[in-house]
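Entry: chain A
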Amino acid sequence: MGSRLGGIFWSLIFLAVPVLGVATFAIAPSYNIWLPKDVSEHGASIDGLFYFILALTGVVFIATEGLLFWFIWKYDAAKAKGPATYIHGSHTLEVVWTIVPAATLLFLAIYQMNTWADVKMRRPAMAPTVEVVARQFEWRLRYPGRDGMLGTRDDLFLTNDLHLPVDEDVLVQLKSMDVLHSFFLPNLRIKQDAVPGMKIPVWFKAKETGQFDIVCAELCGWGHYKMKGRVTIESRADFDRWLEETYARQEATQPAPEDTAAPAAD
Partner candidate 1 sequence: MNRFSHIAFLLAAGCLLSAGCGKTPSASYRLNMVEATKQRLTTEQEQQVATVLLAMFGTPDDPVALPEFGLDEAKLRLASGPVRSDIVGRKNGLYREHCAHCHGVTGDGMGPTAAFLNPYPRDYRPGVFKFKSTERADKPTHADLLRILRNGIAGTSMPSFALLSEPQIDALAEYVKYLSIRGETELALMRAYFELDDDAKGILPETREFLVDETASPIAEKWKSAAAAQIAVPDMPADIDLAESIAKGKELFYGDKANCVKCHGVTGLGDGQANDYDDWNKAIVEINKEIEGGLAKAGETSTSGMSADEAAEHRKQVAWLGKFSHVVDGDALAPRTIPPRNLRRGVYRGGRRPLDLYYRIHAGINGAPMPAAKGTVPPEDIWHIVNYIRSLPYEFDGELGADRPLVARDRF
Partner candidate 2 sequence: MKRAFAAFVVSGVVACIGCGPTRVVAPGADAEAAGRIRATLVSASSAGGSAEAATAASGTGWGTLKGRFTFAGAAAQPKPLVVDKDTEVCSMGGMKLLDRSLLVDPSSKGLANVVVFARKTGRVKAAAAETPLVFDQKNCEFISPVFAARVGQVVDVRNSDPIGHNTNIAGSSFNQLIPAGQGTAYKPDAETGMPTMVTCNIHPWMKAYAVFRKDGYVAVSGTDGSFTIPDLPAGETIEFQVWHERSGGPNGAVGLEKPDLKWTPKGRFQVKLEPDEVKDLGTLEVPAGAVGG
């Protein structure tokens, strides 16, 4: 038999959960704490799924927490009149609250199939734009050279500095040189585990230019936290020009001008 004040206190505490929860979600975007900026073509449908599930679970969350508050408030021991009643359960209730969630989940499963297929199954018929080999703790990149074929003598080798053309389908061939890594492009809504021994295709189309992050999303060792790369989305013309310049640097037979700086510059 606690005090009524105690009962009010605890029920308000429980009310704070949905209130604060909703408030957090409401003000977070204005503090830039929300999903990263999306610059990919399929990102909209992925984000849409996220919002849909968020809304669904949000409604259920508010309802459940609200009920929790209400029951603590209404059936407080301090103002209880008479003994509690016991029921032997309700078959209807059990059936309802099994079927409804199951149906919801089934709906979700079917609703998202198209997005999943777009991102993971409907691979565009094209040669890889770049081969990304994940390695502790860097991203080794290999572009097919002028002959357009990977694995030939004129390939372009780089580390961590991925360039891709905008508004074009891009196919990345993902490999791992040692352990599990995960190729995560937050701004392109792409995340794919790099499994040692497998060659995994990853495709997407970027809609905006800019520089974005590549991060590793699968714990791979002591340097996992700093296994960061940079993806630069640029126009096709810029991309081609960058490929040519980088290739020329790779084939250099004389030191670059900045490498022969006079000693006084030290």
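Candidate selection criterion: all candidates are chains of the complex that A comes from, given by their letters.
Following the convention adopted for this analysis, a residue touches a chain if its C-beta (ideal position, glycine included) is under 8 Å from a C-beta of that chain, and two chains touch if they have at least 3 such contacts; residues count from 1.
All of these numbers come straight from a predicted model, not from anything done at the bench.
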Q: Would you mind pointing out which option among 1 or 2 touches chain A in this complex?
A: 1
(Q) Looking at the complex, which residues from chain A come into contact with candidate 1? (A) 136-138, 140, 152-153, 157, 159-161, 177, 222-223, 226, 228-230, 249-255, 258-263, 265-266
